[in-house]
Structure formats: C-alpha cells, structure tokens
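Of the protein chains in this complex, all but one are displayed in their positions.
Right after this comes chain A.
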Amino acid sequence: MKANPGGQIDLSEIIGRSEIIEQIWETLAQQSIRLNAERRIGKTTIIKKLCAEPKPGWVPIFQDLEQYHTAFDFAQAVYREVDSFLSTRQQSARRAKDFLKAIGGTEIKGILKLPTFTEQIPWKTLLTKSIEDLVEAQQHERPLLLWDEMPLMLQSIATREGQSTVMEVLDTLRALRQEQGGQGLRMILTGSIGFHHVVDSLKHHGYANSPLNDLFAFELPTLTPIFARELATKLIVGENIQTEDMEAGSIAIAELSDGFPFYIHHIVKAVKLSGREAKVDSINELVTKQLVDGNDPWELAHYQDRIPTYYGNNTESLVLSLLDSVAVRGKPTPVNELLQELKNMGLQIDREQLLRLLRAVEQDHYLARDAQGLYQFKFPLLKRWWMLSRGL
C-alpha cells in the first residue's frame, strides 16, 4: 500500500477503524447519527466502508451533498438515488413518481424528465415521498442514508434560499426520522463544519427547535497510536523506503501526525520523495519543514483564518488570546487561570462568557478538556503549528 494523501483508500485496507464502525452499527440499531470530524480525518472513508460492507439487514445509500445548492436539488437527488436504487431491485419509487407525474413530469426511456416549475417548488413532498417509497420497499431490511458534507449543503441553501428553507429542510428530515424511524429508517449525517454552527446561525434567526437533538453526536477520533504506527509501517513498506529501525520510524510518524491518517500519508510521501531513510531525525526535520513552510502545504493557517467566520470579528482577539494562553503552557490549564490571564491582558470577559467560548472552541476541535476539567490543545500537532506561527 502506497502513501495516498487525499486520494481514495481501498476499503479492504482501512486500518484501525473496525471498532468505531462496530460502535456505529450498534448505535444505528437505536438511533440515527451525526458524525462530526475535521476534514481529512477519514470520515468519508468510514461511511464508504459502512456503505460497501453493511451489516446483514441494512441497505445503505451514499450521497455526497456538497454539490447541491437548493432544497429542490437535494430532494431531486434523493428521489433519483432512491429510484435508481429501487430499480436495480426491480422496484420503483412509486409514490414519488406518481407525485411527479401528477405535477407534470414525463418519463423518457425510463428516465423521468422533471417538470419545470414556475412557482414554489414542492421539494418537501418529493423528498418525503421518495423516502417513504424507500422505506416501504424494504420489507425485511432497514434503509440507511449516508449523507456526506450535509452542513456545506445547508450553508449553500442558506445563501441561495435563506435560513428559513434550511430550517424547513432540517425539520422535514427530523419528521421523517420520527415517522419512519419505527419502520427502520436511519441516517448518518456528516460534516467537516460543525453542525452546531448551522444550528447557532438558525437560532440567531429566531429558530427555536433543536432539529438535530434526536441524532447521536458521534465524534470521529484520530487513529490510536497503535493503529497510527501500523499504518505508518504499512506505508513505509509499500513505498519501499529504507529504514534500519522500522519501529522507531513508525512511532515518530505516528506521534508527529497526531494519528491523522492524512498527515501520516503525507509524511511518508515526503520521506519517499526526499530519498532519505525513514529515520527519526529526518522525519522530524521533514515535518518541521512542512510546519514552517511559508506556502503552508498542510493548510494549517485555516485554523486561524476561520476564527472570525466562526466566532465573529468582535470575538477574534479574545479567541486568539485564549488559544495563545493555552498554547504557551506546558500543562493543562484551569478555567480560572485563563480568566485571570485574559483579564490581565485587558480583555473584557466574565466567567460565563469564557465558559461559553471554551465550549465553542472545544466543539471546533481546538481544545480538549481532561478529566479534571483542565484545558489543553486537542491536537499536539496543531499546538506545535500554533506556537510556530504565532511566534510563541
């Protein structure tokens, strides 16, 4: 197996995710899931594995939603996917088809040509009927909708059609889960942008529901050190990279990458291209080179650039100071110490505000809390980059 940063991974060679996949199937028996993870942590790979190798009794359907920009785009895509799925089983999305015919759609050689609408598009009915068709067709199996990059689609819908349409989409999906859940329907919604940002934004517009609270919030972790080492070893072997001490080399890669499969692939590829041996020194040197490279090849600057977008311009300096304060400390930090330090810097913040802010940066994977409630950077790699880039 060769290093393949960014590419698609052979599903039979995925390392270190069996336990999580098992947990997901167990959870699905009870409820639907929202899967949150930073981009490039491997969430798409996991849901593709769920799709390719379902547990007996499940029929999964995978869709990448990033490409849809309106509620109708979405409903139509779901209809088409459901229809083509059912047609492979000599079934058909009857309800949805009837509905479309009723409003003027025509069928050409088995492909339904959709009507052109001039007034408000009845996307909600199309979406609902498509899913009802899907559920109804499964007599002994349970349908599982795997929807990748849902928040990106919701953001696009918000831009094109306004927040109210987003609310309707979420409410419709929630209603479907409640109504069809008993018949076995499950969904996995994933996103690299936190779902909480979508919901927070809706709340600003007076939305009082909690459209996602029926979903189990599943946080996808990075690889454990053992599996990170296994992956590094497999890639070093696959790339025919010389090494006198495989164990030391793979441990170094596992540690420096924080268990992000994407960075493990990147580091191994960098070692390969450098023509050097997989030695601890050279690995260290290559990683440092990536972190201080002005071109920011791993795009870590995004963690800083997105702060005003995520938390608002007014809060930017507060978040930066907060993260700086945590970064410079060698050990986990209590809330009160952080509060005191921010006040000493002349920043206006009280304890409640700080707690809210800490929760937000925790949800966005900057910080993590330990068992004593003390804060530290979630990913040492990010901390290292943060300190280098902020000159701390």
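Keep in mind that, in the parts below, a contact is a pair of C-beta atoms (placed from the backbone, for glycine too) under 8 Å apart; a residue touches a chain by one contact, two chains touch by 3 or more; residues count from 1.
As a convention for this text, contacts and distances are computed from a predicted model.
Peer 1: Just by its UniProt name, which of "ArsR family transcriptional regulator", "Ethanolamine ammonia-lyase large subunit", "Branched-chain amino acid ABC transporter permease" or "Cytochrome c1" is the chain not shown in this complex?
Peer 2: For the chain not displayed, UniProt's protein name is "ArsR family transcriptional regulator".
Peer 1: Using the document's definition of touch, tell me which of A:7, A:330 or A:373 contacts the absent chain.
Peer 2: Result: among the candidates, A:7 touches the missing chain.
Peer 1: Would you mind spotting which of A:302, A:343, A:356 or A:390 touches the chain that isn't drawn?
Peer 2: Of the candidates A:302, A:343, A:356 or A:390, A:302 is in touch with the missing chain.
Peer 1: Give the residue, chosen from A:36, A:63, A:325 or A:363, that touches the chain omitted from the document.
Peer 2: A:63
Peer 1: Given that one chain is not shown, which residue among A:229, A:272 or A:384 touches it?
Peer 2: Of all options in A:229, A:272 or A:384, contact with the hidden chain holds for A:272.
Peer 1: In the full complex, which bits of chain A touch the chain not displayed? Write them out.
Peer 2: Residues in contact with the chain left out: 1-2, 4-13, 39-40, 44, 48, 62-64, 66-67, 69, 80, 108, 111, 113, 148, 262, 269, 272-273, 275, 295, 297, 299, 302, 306.
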